[in-house]
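Encoded as structure tokens, here's the structure I'll be asking about.
With one protein chain removed, the remaining protein chains of the complex are shown where they sit.
In order of appearance the chains are A, B and C, and numbering begins at 1 in each one.
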Amino acid sequence: MDAADTTVLLDRVREAADELRRGSAEIDSGRAAPDLGYRAVREAGLLTLLVPRESGGEGLSFLDYTKILETLAVGDGATALGLNMHYMAIGSLCETAGSELPAAADRFRTWIFREVVERGRMFTSATAETGSGARIRHIHTTYRRAGDSYILKGTKSSVSPAGIADHYVIAAREEGAAIADEVSHFVVSKDDPGVSFGDPWDAAALRGTRTATMTLSDVVVPRQRLFLGAEGLSLFKLVREPHWTVSGCLGAYLGIAESILRLTVRLLRGDERRRSSPARQADVGRLAVDLRAARALVHAAARLVDEEKGSLEAHTAVHAAKYCIAELAPRLALGAVRICGADALRGPGPLERLLREASLCSVTPAGPEQCLEYVGKSTLGYNMFDTQTSDW
Amino acid sequence: MDAADTTVLLDRVREAADELRRGSAEIDSGRAAPDLGYRAVREAGLLTLLVPRESGGEGLSFLDYTKILETLAVGDGATALGLNMHYMAIGSLCETAGSELPAAADRFRTWIFREVVERGRMFTSATAETGSGARIRHIHTTYRRAGDSYILKGTKSSVSPAGIADHYVIAAREEGAAIADEVSHFVVSKDDPGVSFGDPWDAAALRGTRTATMTLSDVVVPRQRLFLGAEGLSLFKLVREPHWTVSGCLGAYLGIAESILRLTVRLLRGDERRRSSPARQADVGRLAVDLRAARALVHAAARLVDEEKGSLEAHTAVHAAKYCIAELAPRLALGAVRICGADALRGPGPLERLLREASLCSVTPAGPEQCLEYVGKSTLGYNMFDTQTSDW
Amino acid sequence: MDAADTTVLLDRVREAADELRRGSAEIDSGRAAPDLGYRAVREAGLLTLLVPRESGGEGLSFLDYTKILETLAVGDGATALGLNMHYMAIGSLCETAGSELPAAADRFRTWIFREVVERGRMFTSATAETGSGARIRHIHTTYRRAGDSYILKGTKSSVSPAGIADHYVIAAREEGAAIADEVSHFVVSKDDPGVSFGDPWDAAALRGTRTATMTLSDVVVPRQRLFLGAEGLSLFKLVREPHWTVSGCLGAYLGIAESILRLTVRLLRGDERRRSSPARQADVGRLAVDLRAARALVHAAARLVDEEKGSLEAHTAVHAAKYCIAELAPRLALGAVRICGADALRGPGPLERLLREASLCSVTPAGPEQCLEYVGKSTLGYNMFDTQTSDW
Partner (left out) sequence: MDAADTTVLLDRVREAADELRRGSAEIDSGRAAPDLGYRAVREAGLLTLLVPRESGGEGLSFLDYTKILETLAVGDGATALGLNMHYMAIGSLCETAGSELPAAADRFRTWIFREVVERGRMFTSATAETGSGARIRHIHTTYRRAGDSYILKGTKSSVSPAGIADHYVIAAREEGAAIADEVSHFVVSKDDPGVSFGDPWDAAALRGTRTATMTLSDVVVPRQRLFLGAEGLSLFKLVREPHWTVSGCLGAYLGIAESILRLTVRLLRGDERRRSSPARQADVGRLAVDLRAARALVHAAARLVDEEKGSLEAHTAVHAAKYCIAELAPRLALGAVRICGADALRGPGPLERLLREASLCSVTPAGPEQCLEYVGKSTLGYNMFDTQTSDW
């Protein structure tokens, strides 16, 4: 996009971030209206960021998307993570811009873009199930064909933002097929008969993501809502496109980390005795270096995704970036606690909230161990494109 | 004490710890009765642990005390930290057992032991003030002589367990004296006219310590309650006896750390896939090594306090132990989060609570930076007994 | 430069790196001819990389320079560090390309470029003295005016490559002036009467830099060799242009770090039992993530230098990058030792050499503490452009 457009967009994002910041304590405590954060996101027009310009969206690069998510997350990390779910659902489709697709896939793509651009629909992705985690090979949700439709049945364990997103991209495998068989994706709507949601998790943090279980009781899905119009594409898709499953959220993590550093600086600026202590300055310096290194790595990985999507180097880079930031965020939070001292935790407050958020970030999939394994194997020359050996 | 007595005592402590464990979630959330934890401690007879045997107490060594505090803190860390305040107030007096004191000091000591042994009184220590922290040189609470009494005036910022302890050992400096002058300690009772307490802190963790402000509005204290019967002993006392101010709490921290490891092991034992993963085993191994090293250092420091109280080596050891455990606890908690994964933080629960408690532990005075400075200077050959250069 | 030129240049650099790699063990042990490494560098034509194109050089950006230094250092880190001294001496002058200078400065610049481009002269910078370190305020080397010349007197403690570079940019202060006064730079030639060099250091590593003392005994320097034709510019220059003093070497450090990772991978590839161990893969993954983060930060800092040289953000970034890589290199080396096991250290060999080089890198000025202080103060809002408070 051109510079003027970018400026306008960034202004909108910053305004939304400011609004989120004002609501973040309420969102965290669960006292806010369920969709407080997401309303701000919709109103700022942030649902079309990756939709191609020719289809009416902003057509942002992955790097620009990552930067916008960071800006938003400085306001409220939970809402930014929730918004990222929208792009986890539609992001790879957006990236097909300009490439020809089979007729059924093309119709599907057109429908999706219209839902987002013309009708302001919010999507999300629902894969994880109890016992399977995010490993798609192990899911139990099934589909069966019934005339021109599919019938879905199962329970997704952690869907966000549950009951707020309009459409849910659901992973399911064919009824009767073996566990390890290939898997398909379907779009289910919030109000489809048979769809219901549990209560949002009263988790230790990030309640603003509005994560809940989602139950599908014989939900009928018309053939047009089969993802890309073909069955069995899911696993293939995941192995080839980890930048969404692994690293879409990185901007949000960066924003949380940036918030922690900003808060630390703000607290120290109000306490000249501590601010002028060489030991504290060195501590702040260490946090700042760590954050800068993580940001540089995240941006470098996002740039690689833009330049050579699907390459081993890009895949390795996003896994490295995910590990780096997931490992950094809680360390940064603890460092901030030490620098700011007990006073900062005397009551519920921003640092206490950020500490909880950072801890939780470090364990969402793809988890640090999984990322490390990817980078280690890739560095040691293993073939990372073999879907058979992938643990997804 | 002999082995049979020890067994009986340990049984009592374990029972109290079990009771605390059952109440710990309620204590943490603030829903429990204010004195729930302390009632269990009183009922188990844990107020006389350090009182000399000839005065009717258990006459425990510092090492044994540390181990008992650890056992208790495995049940509930906040209550153990609160109990430690009782011994911060009377511990150094207990250690004078067997040594002759001037008449006034001897009368004072006798009175204190009777209050604890015969009347079951709980003491605590109140030094910190807003703006001065725990640095006794900078306090603003004053006393003035009025006939055979003293009149105290001022506000202590973080007293625990506020309103629950019966007696409060208050640091105050003479009215009109310069900031840096020497300081005296007085015993004030909960119900003395002019004593009032603020609401307990709604802190991020450790609400069970019942920490609050305490205001003294012209509280009249009879001369018999002047600590050791002499004015101006406070700073001297602090510099010579850091094992209480710095390291009385170490057992409580160890207990919190031990709880984290136990919880991690319990969670993994219920998940064979994770338990059998070499990477998880190595992670658990790392936590266990770190905890063992910290415990060995805490015990070695406590043993030194028993063997050569007041030596530079003992002082350095307690500062080293404090730094080590304060730095370990939050690291251990984060490690546990990573090992256990997001599920462990899905709702408020023990790990989430322990994470908050560990973070808060790392910043209570003497803070890590202060401890490191002590160890560094001592190692580099500075004179650590010079009260003029001490920053207390 | 255009793509074809770049390809040709990169080929030359890679060839030089290969040649250096073959000689690196000999260079390290001190058995090689003193200028073995530098001959390869001269022959590859790497002395004009930053000289503006209109003056006959390659006119590389700081980022491209950093990448080339990395490629070279993968061959031999010591030689790359020695080459960087050439650019520490002339780099900031190269950056004045296109900007008008006073007549004397312009003549000086023209002379320098001709020396490099037409006569193949190698420069270096000589600031540090015993007792002053790299802090220019504290040097003792003096100059005095004598007609149209200056007479220099003093001893520089660590000059590299000593006796190999043709010209030496010498910091000196006016005789009789106070320590803290401003300082000037002069160009002295290897063969000027009164110039002599000590024996190269038999340092623990990086012997290939050929570092030695340099003594100036009443060396006469004509006015045309006063740096930029004006006195007293040195301190000003240093505070404004830390990218050279702080971060010119970063490419060389990256190359050393990259060598360590490559060697680790090579050793594991020859040992399938270790290569297939999940724990080793995770260890390699960790090294790779750390190196990628450091590289991303170094490149981001270099890009900032190119885009907004002299800005607070660029200065902070180069200090952050220096700290990050200096802290990483030895950690990476130790990690490699652990991964590769005792066998890798059974005799003198590449890993053992890289371990020594990495350790030494971590302490060359600007040292980690100094960098951390800069980043910490900058983050906390201090004015970093105040030459009075700078510790240089």
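The rule we apply is simple: contacts are C-beta pairs under 8 Å (C-beta built on N, C-alpha and C of every residue); 3 or more make two chains touch, one makes a residue touch a chain.
Since this is a predicted model, take the numbers as computed values, not measurements.
Among the chains on display, the ones the left-out chain touches in the entire complex are A, B, C. Touch with the chain omitted from the figure is made, among B:294, B:314, B:329 or B:354, by B:294. When the omitted chain is restored, the residue from C:202, C:272 or C:386 that touches it is C:202. Looking at B:21, B:153 or B:286, the residue that reaches the missing chain in the full complex is B:286. Listed residues C:106, C:192 or C:352: the one in touch with the omitted chain is C:352. Of the listed residues B:25, B:117, B:265 or B:384, the one in contact with the hidden chain in the full complex is B:265. Across the entire complex, the residue among C:291, C:337 or C:375 in touch with the chain not shown is C:337. The omitted chain makes contact with chain A at the following residues, 277-279, 282. Touching the omitted chain from chain B are residues 261, 265, 268-269, 275, 278, 280-286, 288-289, 292-294, 296-297, 299-300, 316-317, 320, 323-324, 369, 371-377, 379-381. Remark: the residues of chain C touching the chain excluded from display are 201-205, 279-280, 330-331, 334, 337-338, 340-342, 345-349, 352, 355-356, 359-360, 362-365, 367-369.
Heads up, the rule we're going with is that only the chains that are shown with their structure count from here on.
Look at the CA centroids: the one farthest from the centroid of chain C belongs to B.
For the pair chain B and chain C, the distance between mean C-alpha positions equals 52 Å.
Rounded to whole angstrom units, the spacing between the C-alpha centres of chain A and chain B is 43.
Rounded to whole angstrom units, the spacing between the C-alpha centres of chain A and chain C is 42.
Multi-chain contact residues of chain C, defined as those touching 2 or more other chains: 278, 282.
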